[in-house]
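We show some of the complex, not the whole, and keep each chain where it was.
Order of writing sets the labels: A, B and C. Residues in every chain begin at 1.
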Amino acid sequence: MSRFILWLRRYQRWFGLAGGLCMTAGLYLGLVKSPPDYYQGEVVRIMYLHVPLAQTSLFAYATLFICSVWYLWKRDPVVDNAAHAAAGLGVFFTAAALVTGSIWAKPTWNTWWTWDPRLVSFTVLLLILIGYLMLRMFIDEPERQARFAAILAIVGGVDLPIVKFSVEWWRTLHQPLSISPRGVSYSTDMLLPLAIMAVGVSLLFTYMLMVRTQLLYLRQLLEAKKGRLLSKAQL
Amino acid sequence: MSSLVIHAEALSKSYHHFQVLRDLSFELEAGVCYALFGPNGAGKTTLLKILATVHRPSGGRLMIMGKDVVADRDAVRGRLFLVAHGSHLYDELNAVENLRFAMGLRGLAPSDRDIKLALDRVGVGAFADLKSRYFSAGMKKRLAIAKALLARPPLLLLDEAYSSLDEKGIALVNQVIREATGAGTAVFMTTHDRAKVADVARRAGVLRQGALHELPLTALTGTHELF
Amino acid sequence: MSFFSAIRWIIWKDLLSELRSRENFSSMLFFALAVILIFSFSFSTDQEAVRELIAGVIWVAFGFTAIIGLGKSFAVELQNDCLEALQINPIPKGAIYLGKLLANVIFIFSVELLLLPLFVIFFNLDILEKLPVLLVIMIGGTLGLSALGTLFSALTVQIRAREVMLPILLLPMAVPVFIGAVEATRGLLGGAPFAFYRPWIDLLLVFDVIFIVVSFWVIDFVLDA
């Protein structure tokens, strides 16, 4: 078994534990202790989920990008497992950020969805991630799957900043946003729980990444076992 | 050492974990024709495609003409030519254009006369202007052989060399192989028909359970089971 | 030397095949026509609304045209395992990429040129003196779509759901091209001053360069095991 996998197995619990602690503390501080927002009232509390989730999605894509470059360079299947895991979790976190954002948008912007640059680039991120997983689904050979997926992640990684900046120009060039996500200014009693939550969700992501990488790795091992049995049954 | 065309060490290949080749080592010298046998599904095509640099081996080391196939792909590729199951022809191009294109990408520019000679040689000269879409199975195979004639590679790889050829076509392939080996080309081919290859093969082997076993040449003319 | 001659051979082959079959060309053309038709049908209620959206309609039609052409680009290499032959040819994979890219741009751009008069007729556009800038935008957009599209065409042709995976991968990534092209076209057709939509053209060109460079760099991993 890969040494990296053994390392993951040894240390994952600490990440899980720390993430759990941070999130418990963060949720308590954010949902119970911190004051409601002056303008938004209790609704603002969804921020403690939305912002960390959104940040972690970007973190997930960064992980995916790095693992992909690393894979093409070293061709280590374990790194590909990590990339695969990061993409799967990325879809989960991105979708969660999108949903929480939408839920937040309904009372504040009075719509589930609007053509805001951030939302657009974020949706593109989600589509790229889903495309990434679909691509993997349609390739059976593990080596080719890993190689093509890595290429897609890298091209997407170059693309995302361009999408982000181009949509940024797109709006600001014509009409400024009446309500921007940046319009909410933080007070310290909001910033602390937010920071704790941010750390907590990132740790949680790291923990899930470690577990999922192992899962994918083990699944490959199992397939290999099955394959070896089949190779015995030659004509 | 310098006359070694293929030098494989502990080659292995798995298709999603289904191991087809295991720790396969062998060598092939220039000017020799090697015939590979094996039951259906043994991995002959797989091995040939690894030699042709279509697939990357899952493990082991493969040197062709002294160059590593992984590190030095393009150098290796200029030195080999593959006649595979697929005929590598473009349906919309006619026979001449197909040859021209294939040679052009190899950096060769055969004259009209060379092309005409090659087509006549493989017996499709009368169809030089026909789109390859309308070629029959055997005619396509013959066109692929015409490409090999023009490319004159140091290593020639043939998968199921005789399939879909008529008896004259088979004689033609054997003649081509003889000339090629005479000129120092190494030929590595798979086939199921030992009687036909007995004329030209200087070495033979059988692929069984992922391992390669060298055969005595007498096995080709005999009738006992190869595997 | 052999690098450029390889590019020439690829273009020669693609153009010749296309001249023979006229498959790609007429398909792109007719498909674009059908798209324009559907648009007109689906949005016939409000002529004014349609005129507002004309830049979008143009680029949706161009985008679909491009996707048709790009999908075919490497799909023809599947016949008789030609892709296998390309892969094991002793030429740099970048030359294959550039040859295919140029052939694609030639096809797609000529179809776009033919579509232009249709837009003029269908939507009563007045583009004569705007033509030079429009052509630059069109080339910029086409190059951007093709740069990525040729790469993804080479990639998807080797996997299972090829016809559909191409748009699935290409469309999200091509968002900046669409935005740049649509905004620049909108500005141009709407009569805005050049300086106003100039940034969009710049965006297009920057994008073109970035994606050609990136694709050229990764094509080896796509076309080689």
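As a convention for this text, a residue touches a chain if its C-beta (ideal position, glycine included) is under 8 Å from a C-beta of that chain, and two chains touch if they have at least 3 such contacts.
Note that the coordinates shown come from a computational prediction; the quantities given were computed from them, not determined experimentally.
Asks: What formula, in the shown labels, sums up the chain copies of the full complex?
Replies: A x1, B x2, C x2
Everything below uses one rule, namely that only the chains that are shown with their structure count from here on.
Asks: Given which chains touch which, is the overall layout a line, a ring, a star, complete, or other?
Replies: complete
Asks: Please identify which chain has its centre, taken as the mean of its CA atoms, farthest from the centre of chain B.
Replies: A
Asks: As a quick test, compute the distance in whole Å between the mean CA positions of chain A and chain B.
Replies: 49
Asks: Please compute the C-alpha centroid of chain A, do the same for chain C, then give the distance between them in whole Å.
Replies: Centre-to-centre distance between chain A and chain C: 31 Å.
Asks: What is the distance in Å between the mean C-alpha positions of chain B and chain C?
Replies: 38
Asks: Would you pick out the residues of chain A that each touch at least 2 other chains?
Replies: Residues 140, 143.
Asks: Note the residues in chain B that touch 2 or more other chains, in rising order.
Replies: If we look for residues of chain B contacting two or more partner chains, we find 56.
Asks: Over in the complex, which chain A residues touch chain C? Could you list them?
Replies: Listed in rising order, the residues are 72, 120, 124, 127-128, 131, 134-135, 138-140, 143-144, 147-148, 150-152, 154-156, 158-159, 162-163, 166-167, 169-170, 173.
Asks: What part of chain C is in contact with chain A in the complex they form?
Replies: 148, 151, 155, 158-161, 165, 168-169, 171-173, 175-176, 179-180, 183, 199, 203, 206-207, 210-211, 214-215, 218, 221-222, 225
Asks: Could you please specify the touching residues of chain B with respect to chain A in the complex?
Replies: The touching residues are 14-20, 39-42, 56, 58, 208-210.
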